[in-house]
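Missing here is one protein chain; the remaining ones are kept as they sit in the complex.
Presenting chain A:
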Amino acid sequence: MVPDRRYGVTAREAGLVACHRCELVSEKDLQRCPRCNARLRSRKPQSLQRVWAWWIAGFLAYIPANLYPMLTTRQLGRESADTIIGGVIVLIEYGSVGIALIIFVASVVVPMSKFLVIALLALSIMRPSRLSQKARIHLHEVIEFVGRWSMVDVFVVALLAALVQLGAAAEVNPGPAAICFALSVAFTMLSAQAFDPRLIWDTLPAKSKMEKQA
């Protein structure tokens, strides 16, 4: 590993450590942050192992989240169960294209891109990447920001099931996919949080690495 000195030195190279919670810079020998008492660590410990562990857990939860119904509707004696995709299709059939789009983006597009981007970021630490370091930092920022919005469908199910309890006329109840989906969102949020973006900069681009070996 060659330190990248074009822009200056990092806290770690200067023998300092920045608190991950409150950003106060301290001497690296300190165990805890003098300001907020958080454990001081220069890099998140076992970042990549934890990223992959949460990633796999999130992916495993996402499969049943799509196979089982998110909610079941009983209307005048007829019962129907909708999966995430099934619910989106029903919305389109009823002409609520805007709402269908919100649910599709929050429940399918965002989770899928999250799996892809987190895997890509983690792999880019393990082997040379064609994406620039800046681009990867931005990807991580975006994924941390949008990831939590996936929860919206779980809240929609909660609201519908709490409200539509009109006995024989209409009744909506949550399905098992709701908890699988919520777990998947939580696990992928933890996966993105476990990723330490500083790792992206701890090694130089591939070219300089070769120079060192030469």
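As a working rule, a contact is a pair of C-beta atoms (placed from the backbone, for glycine too) under 8 Å apart; a residue touches a chain by one contact, two chains touch by 3 or more; residues count from 1.
One rule holds in what follows: contacts and distances are computed from a predicted model.
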| item | value |
| --- | --- |
| Chain left out of the displayed complex - its UniProt protein name, from "ABC transporter", "Inner membrane protein YebS", "Ring-1,2-phenylacetyl-CoA epoxidase subunit PaaB" or "Phosphate transport system permease protein PstA" | "Inner membrane protein YebS" |
| Residue of A:T83, A:S113 or A:Q133 in touch with the missing chain, whole complex considered | A:Q133 |
| Touching the absent chain when the full complex is considered, from A:V25, A:I89, A:L116 or A:L131 | A:V25 |
| Contact footprint on chain A, counting only the chain that is left out | 4, 6-12, 14, 16, 18, 20-25, 35-38, 42, 91, 96, 98-99, 102-103, 133-134, 137, 140-141, 144, 148-149, 151-167, 169-170, 173-174, 176, 178-179, 182, 186, 189, 193, 197-198, 200-201 |
